[in-house]
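Of the protein chains in this complex, all but one are displayed in their positions.
After this line comes chain A, so read on.
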Amino acid sequence: MSKILEMNKVSLSFGKERVLKNINLSVESGEIFGLLGPSGAGKTTLVKIIVGIIEADKGLVMLQGKKMPSLALMKSIGYMSQSDALYQELSAKENLDFFATLYGLKKKKREKVINKAADIVNLSEELNKEVRHYSGGMKRRLSLAASLMHTPRLLILDEPTVGIDPVLRQSIWEEFRKLKENGVTIIVTTHVMDEADKCDRLAMLREGSVIACDTPDNLKAEQHVESIEEAFLAYGGGFQ
């Protein structure tokens, strides 16, 4: 397997506050990589640096062997933010069409990818509905669809299953695995421990530092514990 993403000594401060401290991470092509940590640990900031919205003060971020941030590389990234970034007055289809255009897809191609993405998140029947009439879960799924249309090599999902019921969460994870089979690399942030268990590999984040990074099983084994939650506490405790 080749590395799709490498972060080398990445640091970032907002004013005096050091949000990220010397982060070293690498993500393999085609894996589901989890970023686990309590809120305020710096997960979203880290993810935004990978997407290219924020630039790090120090360190190097390489995507597919090229330096980020870069507008050209943004085309191969799909990003789903924590908030449902959707235009309420527009229909689901108009929302998808807008974002597909920004990724440079032509009209015929857009038609195709919109239907495909809607099919994946199970919204094909509701495409012409205005987003303001959508339920919370539907908006979440539509946001996911909006980040899938341009078939990104790397999909970055910031807390994708927050506020989603267990059944739907299950089906979204099902989707992630399908995308993974199609060769998509997924980085997903979460603060839900049992979700972290489903990742291929996991980085534990605490107060802006990576405290551990390995497969969920190895992390548990190393600390001789049964659950990710215990493992997280064990690693975190070691640092205090």
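Quick notes
Basically, a contact is a pair of C-beta atoms (placed from the backbone, for glycine too) under 8 Å apart; a residue touches a chain by one contact, two chains touch by 3 or more; residues count from 1.
The working rule: contacts and distances are computed from a predicted model.
Note on the omitted subunit: UniProt lists it as "ABC-2 type transport system permease protein", one of the names in "MaoC family dehydratase N-terminal domain-containing protein", "Lipoprotein", "ABC-2 type transport system permease protein" or "Sulfurtransferase".
If you put the hidden chain back, the residue from A:P69, A:G137 or A:G236 that touches it is A:P69. Considering the full assembly, A:L86 is the residue among A:L86, A:C199 or A:I228 that touches the omitted chain. Interface residues of chain A facing the missing partner chain: 51-55, 69-72, 74-75, 77, 79, 81-90, 94, 98-99, 101-104, 130, 146.
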